[in-house]
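I have a structure here, written as structure tokens, and I will follow up with some questions on it.
Note that this complex is displayed minus one protein chain, with the remaining chains in position.
Chain IDs A, B and C follow the sequence of writing; residue 1 opens each chain.
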Amino acid sequence: MIRLTHVTKEYARTGRALDDVSLHVAKGEFVFLTGPSGSGKSTLLKLIFMEERPTLGEVRVSGINSATLHRGDVAQLRRKLGVVFQDFRLLDDRTAHANVAFALEVTGAAEPSVPAKVSRLLMQVGLASKGLAYPQELSGGEQQRVAIARALVNDPFVLIADEPTGNLDDRATRGVFQLLREINAAGTAVVMATHNLELLRRSEYRTIDMLHGRIVSDTADPSAAERAAARIVEDDETARFPGDAGPKGQTSAAARSRTTA
Amino acid sequence: MIRLTHVTKEYARTGRALDDVSLHVAKGEFVFLTGPSGSGKSTLLKLIFMEERPTLGEVRVSGINSATLHRGDVAQLRRKLGVVFQDFRLLDDRTAHANVAFALEVTGAAEPSVPAKVSRLLMQVGLASKGLAYPQELSGGEQQRVAIARALVNDPFVLIADEPTGNLDDRATRGVFQLLREINAAGTAVVMATHNLELLRRSEYRTIDMLHGRIVSDTADPSAAERAAARIVEDDETARFPGDAGPKGQTSAAARSRTTA
Amino acid sequence: MRLALREVLLAVRRAPLLSALGVITIAFSLFAFGLFGLVAINIRDALRQVESRVEIRAFIADATPIEAIVTAVGDIGEFPEVAHVDYVSPDSALARARRELGEFADVFEAGVLPGSIEIRLKQDFRDPRSVKMIAARVGSYSFVDDVRYGEDWVAKLYQIRTIATIVGVVLGLAFAIVAVIIIGTTIRMAVLARAREIGIMRLVGATDAFVRLPFLIDGFVKGVLGGFLALGLTWLASSLIDRALGFQTVFFSTGFAALGVLGGALIGLAGSAISVGRQLRRV
Partner (left out) sequence: MRLALREVLLAVRRAPLLSALGVITIAFSLFAFGLFGLVAINIRDALRQVESRVEIRAFIADATPIEAIVTAVGDIGEFPEVAHVDYVSPDSALARARRELGEFADVFEAGVLPGSIEIRLKQDFRDPRSVKMIAARVGSYSFVDDVRYGEDWVAKLYQIRTIATIVGVVLGLAFAIVAVIIIGTTIRMAVLARAREIGIMRLVGATDAFVRLPFLIDGFVKGVLGGFLALGLTWLASSLIDRALGFQTVFFSTGFAALGVLGGALIGLAGSAISVGRQLRRV
């Protein structure tokens, strides 16, 4: 389904954002991605929906391989994925309704079925009355929910959500999380990056914890933590990645929270 | 300092975002603003830094009155305010350092002093090593911290922060909050909209809770809650404001959290 | 396709001023082009009129019998290169000289002019070489005193035509290039202004063709509108010039005008295709 093998992503100006990451997400799985700011969560997600290509290694998503990728493949892949971007990325010149409809229209969906489906989804995220508002006329949380509705509208087989509740209050967060659980129950795999530790604590889903571009713990693969810890200690001296997230080798926030919980 | 008197803000397409709000924030105060998504927090803040003008009522900030405002006044006011926008609003074609420096340069600050001050602030938000990166090259949380640094760089007398920790992990959130407390201790008033209930619970600062464009509770003015509740019940039938945030009359999330805590 | 048309409408509604300005820019470019084209075809037309007067004049010896002349005129009229032959008697030669030379008429108060045969050539045989050949043939009649055909004049005529054509083509191409640059820039700026939007469309699964189509239609429609506007402007300018100069200039034929509009559309299309293609790869 989704498989990353020894993926490294290096940016010219900011250095290594991902460092030798291997990961497999099975069909219908629900995966949390956590880690401090700048640890590489968004970069990992960008590799999955092929906004970025790996510097080293290989990303495979539903049979499409990053190494042998054609331009046309990407569009085909994205029609089957749903993505909630950290910065929403709504089309400013379209209403909320049109924004959601657009994602359905590019897949060539039969036009008559579009409005009803879009309205249903907007209702599910609690925006039934805001369909005709433009993004600038929506509050931060409302925009975020439009982005969520758009990601879900074409019944994706994988949903990728980058911090989808950062601008939502507790109640809306729980509503959105409930929605994600439901579509996961219907067979859609979900990969969700989040800082919301409460969500992690409350659910029993697989959780991958990142630090400095590496996976430092994975509840589905407990050995990953030890391996990572060993590696971090090992090249602590030579690591050039900025230490914004705190002293090297420290266990990350999410890992600690689970330990104390 | 900041005084809103019977302020109503009506948008042509989405209706009433603020409904008869009166509020006073004194010099050096620290105020939390909470409430569900779409309840009018950002709109209230926009009125304070005069990005929007009230439909009815009057906003006064440090002697400048929204009703008798000149175009030139706004620029003068904003130089003395610091604003962290919910959507960051960084200049895409400038580095993180230049973005922060810009806010200082428009005030006509002596040029030689700028770089040192900017670097010190970037260090305080944990971005010392990312000064030369452009916004697109930064993670969501890193961009948010640049926005925070920019808001603080010209030693504002009021800091307005709209969801300044939505993209930050727990540790970074605590760091930023500590920073805000410090500058508040030095005399700067802080008005901060947030969904982070943990921050509210942990601190003893004044908290204003909003719902449907109204202030439903204010820890500095306990009577506000009763007044608001009465009003909400009273015009529940006629209220045209969309009920995205849940059934009318319900106590909001923050209020509940304080009750249960 | 319906979707693409909606996208174009959106593009126009999104920036009506910019779209209008785009059309006006295209129209002005094509207008400048058209104006020069008009000048060019009018110069050509004027040249053709002057050219049709290219003639060979054979002066006839004083005592030649009129029958010999008539026979010769008949013979010459049979030459395949000859369009028209005329006999000008000494009297009518004098009358015409007075009329044509106007100011210098006083010169001829007492003049005597010889009779002559005037020959006009067909379109295709007016080049210096043919003229010279036919002049030689006419000169072989025994009663012909002298043959004049303004060697210099014919050569100069061709030179002017060549220069006019070159200047016309060079200026025309220069303006066409300007038009393409302006159209390309307009679309490029539109693409740049919408770079974010285009990126988002891509991210939700729009193919390149889907993203490109509205821009192409946009360029095409603007080209057509600009073409029609330019046609109207050119026509207006031409009739204004007609009124100012007091005579009828030549205008483009309908087919040529249609070709101009089509050309505008193609320029618009090409401009947007190049621009969009280049920009899309970057966005």
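The rule is simple: a residue touches a chain if its C-beta (ideal position, glycine included) is under 8 Å from a C-beta of that chain, and two chains touch if they have at least 3 such contacts.
Bear in mind that the values here come from a model prediction, so they are computed numbers and not experimental data.
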Give me the visible chains that the unshown chain touches, in label order.
-> B, C
Considering the complete complex, of B:A26, B:L56, B:L91 or B:M123, the missing chain is touched by B:L91
Which of these touches the unseen chain: C:V70, C:I166 or C:V250?
-> C:I166
Selected residue (touches chain absent from view) among B:R60, B:R79 or B:K117 = B:R79
Omitted-chain footprint on subunit B covers residues 49, 51, 71-72, 74-79, 81, 83, 85, 89-94, 102-103, 105-107, 150, 154
Touch list for subunit C against the chain that is not drawn | 15, 17-18, 21, 24-25, 28, 32, 59, 97, 101, 103-104, 106-108, 110-114, 146, 148, 150, 153, 163, 166-167, 178, 181-182, 185, 188-189, 192-193, 241, 244-245
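As a convention for this text, only the chains that are shown with their structure count from here on.
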Taking mean CA positions as centres, which chain lies farthest from subunit B?
-> C
From the C-alpha centre of subunit A to that of subunit C, how far is it in Å?
-> 64
Measuring from the mean C-alpha position of subunit B to the mean C-alpha position of subunit C, what distance in angstrom results?
-> 68
